[in-house]
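The complex appears here without one of its protein chains, the remainder shown in place.
Coming up: subunit A.
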């Protein structure tokens, strides 16, 4: 008993003392230049560790319960050998790699099952409960339901993620294509500019080149393509809503730049500075008078009648 007490209680205080001593040692080591960053000093155990094999064996024989196997149900076996035999061989990284480790445990348990089931059958111990045998389970139904929900959710989650990933890939691919097209256009443009320069300088090659490069386009312009739809697609995307409205109400032309000055408007002398400006009061009156077909007054009309 005394061993345990001393073991448990003195642990903390010992450690503090140790750390203080160690600090002093470290300081000294640093002064003498023995200590360099990254160098670890290994601690030596205080006393040799106990491994009393004789006593352990004696204890084992004392503890051992000599009962038939049906009472004990213990099996000792190596994990089931299979194609994944390499998994078992690589012993070093087993503790760190989850999958390999779990596989090993699974195989070990499987081996035990395969070993033990025939023995159990021989001893007349049933391994499968009949379907109509209802008893409390280790995990409640509620818990199992939660697990099922979790699994379903995870499955749908994975599917959704895959879908999104595919979409993203498609999008990136589309971007690449677009970039290529833009680059091609840019190249064509530069080529055209070069040839134009040559033409300006009066070189005959330039004209030929221009004709060559424009040849296709000329044809294209001259001969309208059979597939009108393709051209539509290549143009801007059409706004179907707007199209419908135009069809319904008509399109009275662009309203853009309507209020801008033109040559005519600036040439106008006097009068309105702006065609949108309201005419002056007198001008309005004058206009009114002119526009009206003057109906003579009553007395005048009677006089006119009398003349006839």
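The working rule: a contact is a pair of C-beta atoms (placed from the backbone, for glycine too) under 8 Å apart; a residue touches a chain by one contact, two chains touch by 3 or more; residues count from 1.
Keep in mind that, in the parts below, contacts and distances are computed from a predicted model.
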item: Among "Guided entry of tail-anchored proteins factor 1", "Geranylgeranyl transferase type-2 subunit alpha", "Ribosome biogenesis protein BRX1 homolog" or "Cytoplasmic tRNA 2-thiolation protein 1", the UniProt name of the subunit that does not appear here; value: "Ribosome biogenesis protein BRX1 homolog"
item: Among A:32, A:71 or A:264, the residue in touch with the chain that has been omitted; value: A:71
item: Candidate in contact with the missing chain, chosen from A:138, A:177 or A:263; value: A:138
item: Residue among A:34, A:59 or A:189 touching the omitted chain; value: A:59
item: Contacts of subunit A with the absent chain, listed as residue ranges; value: 1, 3-5, 11-12, 15, 19, 37-38, 49-53, 55-57, 59-60, 62-65, 67, 70-78, 80, 91, 94-95, 101-102, 104-106, 108-114, 116-117, 120, 125-129, 134-139, 143-144, 147, 150-151
